[in-house]
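One chain of protein is taken out of this complex; the other chains stay put.
Read from first to last, the chains carry the letters A, B and C; within each, the first residue is number 1.
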Amino acid sequence: MDSALLITQLLNGLQLGILLFLLAAGLTLIFGIMDFINLAHGSFYMVGAYICGTLVVLLDSFVLGVLLAIPLTMAVGYVTEVLIARSLYLRDHLDHVLATFGIILIFDTVTHLIWGAEGMVIPLPDWLNGQITVSETIQLPSYRIAIISVGLLVAAGMYYVVSKTRLGMLIRAGASNRTMVQALGVDIKVLFSLVFAAGAAIAGVAGMMISPITGASIGMGNDIIIVAFVVIIIGGIGSIKGAFVGALIVGMIDTLGRSYLDQLLKLFMNTETAETAAPAISAMLIYILMAIILAVRPQGLFPPKVR
Amino acid sequence: MKKALKAAVYGLFLTATPWLGTASAADSAPVKIGFVTTLTTPAAVIGNDMKNGFDLALEHIGGEMGGRKVDVFVEDDGFKPETGKQAADKLVTQEKVDFVTGFIWSHVLLASVKSVLDSDTFLISANAGPTQLAGKGCNKDFFSISWANDQIPMAMGEALNQEGIKSVYIMAPNYASGKDMMAAVEMTYKGEIKGRDMTKWGADTQLDFSAELSKAKASGADALWAFYPGKAGGAFVSQFMQAGLADTMKLYTVYTLDGISLPKMQEAGLTAALGSRGTQNWSPDMDNAANQKFVSDFLAKHGTYPSFYAQQAYDAVMLIKSAVDAVGGDLSDKDAVRAALVKADFASTRGKFKFGNNHFPIQDFYLREVVADSEGRWTTKIVSKIFTDHQDPHAVDCKM
Amino acid sequence: MRTSNFLTPKWLFSVALLLLLAVTPILSDIFDQAFYLSIATRILILTIAAISLNFILGYGGMISLGHAAFIGIGAYCVGIPIYHDYSSGWLHIFLAITVSALFALITGAISLRTKGVHFIMITMAFAQMAFFLFLSMDEYGGDDGLTIWYDSEFFSGIDIDNPTTFYYICFVSLILVMYLYHRLVASRFGRVIRGAKSNEKRMQALGYSTYNYRLVAYVISGAVCGYAGALMGNYTNFISPDMMGWTRSGELIFMVVLGGTATAFGPVFGVLSFLVLEEMLPNVMDMIHDGAGFYWHLPFGLILLFVVLFVRGGISGFLDRLGKR
Partner (left out) sequence: MTILLEVRGLHKSFGGVIATKNVSLDVMEGEVHAIIGPNGAGKTTLISQLCGEQFPDAGKVRFNGRDITKASGPARAKMGIARSFQITTVFQDMTLLENVALAAQAHDGHSFHFWRNANSEPEINRQAMERLKEVGLEAKAMTLSREVSHGEHRQLEIAMALATEPKMLLLDEPMAGMGSEESQRMIEILQRFKGQKTMLLVEHDMDAVFALADRISVLVYGEIIATDTPDAIRDNEAVKRAYLGEEA
């Protein structure tokens, strides 16, 4: 096996994992604290990408665009929470699924109205568009490194906030025991809004990071959100650590599956069957993993300690 | 009894809906054309360009065919076979159109074809050319103005032979056309295929090609051969550059770099596109009167070069007009209309044009290169002719 | 149970609706609108699917976000045999029901070990697997779907290619399925399923292995939904993995909730209003402003939100309240 290829693939897996983590982190907290299934979390991923793309073109600066887009996405998240999500927390899961399904339709159509159906190409500055040469055979696209760094930075920031601050203490407490937080006399409404909006902003960052690669498009969040749900279920609902590990596992399995499964299958079957079967099976891999984990360890790999 | 009831019911509605009353005046009734394309999802860029070509054709013919007005019913396929099929159903059962055209996607066309043909309506594909319909599945009422899917990749394989490319890595989306293309490569390309990848397509299109590009890079192939229509093309070329492949591998594409994707790539500074080559049956720089009128008017109206989607939609309208004109606007004799369609007596933007026995065109294929025009806009230019009067290999299976 | 239930708005509305559905082919013939017959057929088929979901979701509290998979499996059980020239409709129906039931048995056996959001997600995961499985079957069109070139064949006298004949086959199927579930809900089994939704702990304390009962309910639901899929295959004459996507399952749930969960007529109301909305909204919006029809998902999403937030018990619940006034 080509080691240069393997290293690149591992890096790609890491990148996908990081992006998934950014989505899953908010999702898992919102689910853990508010007991709210938010299928529309992926919409913030899309909204973030579109806002950022618009700003980047407008200001002609990628970094400035991203920095401005983050609070704006957070604001969108906040408004969504106050207008709609808030009144759903006490409803059952079925209502969550349906209402957030409706929110997805609304976000997608409004995006269509504002930005058109075609999607958006987000240009990268030259300094991010190059290559970093590690060795003769290994060259890494610098933007990928940037994504991974930003992702790890956000992850580290979240780790700091969640584990070292009073706010983080409340969030952790909320994820494991809701009544306890209320007993502490915290204004639970504000905490909920904050978590929701922050989750939206972090999902938005993921969208902003990926859009220079794939472009921004309507519905871009709807499929990845399902993968993010797979992540938080594997990791254990409500657990940031679980989301992180789960995201990396899913990112790696998906990327390595796509790259090496056909070679693996060729050991058992003829080339042509392997090449046609590989894409489908590699797409199924993460769902198979989730089904196995749910069947064996329904609470996920790292469930929050007390529930 | 039933008739009386029908009359009574219609009588009730006549006052409210006056248009029902005029429907019986057959001669002055408009020719109805249904147009199915993608107007939502990111693939709408293609659908809109195609519709621009379609609209331009209608404008050029003054909205008239055989002395009758043309009524157009545009339907969105949502980039999904099922939605497209429902749209086609609606066109033939509710609107009762005379012709159905459009269709970017092979899978959408394959889904819709039964509904349309079962209702004895003419179906003229303006882009999709699934091989299934060129061979055994050919039908007297089905026409393709474009190609059989594998013709362009066959031309590509031949072009690569001519260019002296020893080995390639192939990437294509995993759907009917992508599969047709993969199969076509082996028919003509004589070099080594170092590897191939088929990526997710449809509403859930895979747009991050990092894993595949890494494999391509590691394969050490001379060239990368890709097929990514519409938006995916932009994403593909940008990642091709980011992965640093532009310096080590030559890029060849089919159905990827066109009037839709090139302006966006230029905007995003994806210079890897410049100089890359691909095969096609048409190019905006083709030198014939019909094409020059089409391209210059399109440029004037929309500010971009037309894509082949627009060009083929334009040709489709011209083909329909030629048939309706030939029968003097009387569409009641289907055989006469069909015979007129087969004749294909219209000025194609491709210059010469004729149908083979399977109602797919017999035509020339060219190698084109991405260049900047006199005003600096990126477009394609013909480099050489690869095939002359090429007919798809499936035509022999068509018993018609 | 209570005999005074007749002549309530809901009852009148339900009967009127069934009568209307019974004469739809005649009306569509009079008005020469074959298109509406086609939509009505779709309504009937999806209602059968919605009823099957309603039993486990409404009465049983099992929120399956993967029910569209059964429609897809049922449809492929028509498409694949026909592709190989096995045209017997009896074979197709047998396959559709048994394969769906088997899929339900295997996936249900695993899924039902979980609760709440985990159940929602694992049913979705299994549906995604089915989706990708059919996606990978190139022989049967994969992603591009499979055109069914002719319909299932039953007796020599019945031509289900005829839209009216096919409509009545669907109509009779719907009535039979409604009756089947009417019996099922009231039976001992139905009572156990309802009890398990209401209070699982108590059911176990009473000695019920709720898991077994749920699994059987899930299998029955899958089988009936697979039958709807077989009808769907004959209806659309085209099948693709798209039919099994998670958003389709979401739509099916919405139909059930819109109509009113755990009610006999809820699925009928729900599917009907869903499809009518889907058909009408774009047209109505286009009338208001040309081209606005493309954005019909916006009011549709708002309606969905409105129903979830404010319309308790869906249309059925609304009609009940109308009766109490």
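The criterion applied here is as follows: a contact is a pair of C-beta atoms (placed from the backbone, for glycine too) under 8 Å apart; a residue touches a chain by one contact, two chains touch by 3 or more.
On a predicted model such as this, the values are computed, not experimentally measured, just so you know.
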item: Among shown chains, those touching the left-out chain; value: C
item: Which residue of C:98, C:209 or C:283 touches the chain not shown here; value: C:209
item: Sole residue of C:19, C:186 or C:322 that reaches the chain not shown, by the stated touch rule; value: C:186
item: Hidden partner chain, touching residue among C:98, C:198 or C:283; value: C:198
item: Interface with the unshown chain - residue positions in chain C; value: 1, 183-184, 186-192, 194-195, 198-199, 201-202, 204-210, 213, 216
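Throughout what follows, only the chains that are shown with their structure count from here on.
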item: Remotest chain, chain A as reference, centres from CA atoms; value: B
item: Distance between chain centroids, defined by C-alpha means - chain A, chain B (Å); value: 36
item: Euclidean distance of C-alpha centroids - chain A vs chain C, Å; value: 32
item: Chain B, residues touching no fewer than two other chains; value: 39-40, 174, 203
item: Contacts with two or more other chains, residues of chain C listed in rising order; value: 138, 142, 294
item: For the chain B and chain A complex, residues of the former touching the latter; value: 39-42, 44-45, 48, 174, 196-200, 203-204, 207-208, 210-212, 214-215, 217-218, 231, 234-235, 238-239, 241-244, 264, 267-269
item: Complex interface listing, chain A residues touching chain B; value: 2, 4-5, 8-9, 12, 15-16, 112, 117-119, 121-124, 129, 131, 139, 141, 143-144, 210, 212-215, 217-219, 223, 255, 258-259, 275-276, 279, 283
item: List of chain A residues in touch with chain C within their complex; value: 31, 37, 39, 84, 87-88, 91, 93-95, 97-99, 101-106, 108-110, 112-113, 117, 222, 226, 229-230, 233, 237, 276-277, 279-281, 283-284, 287-288, 290-291, 294-295, 298
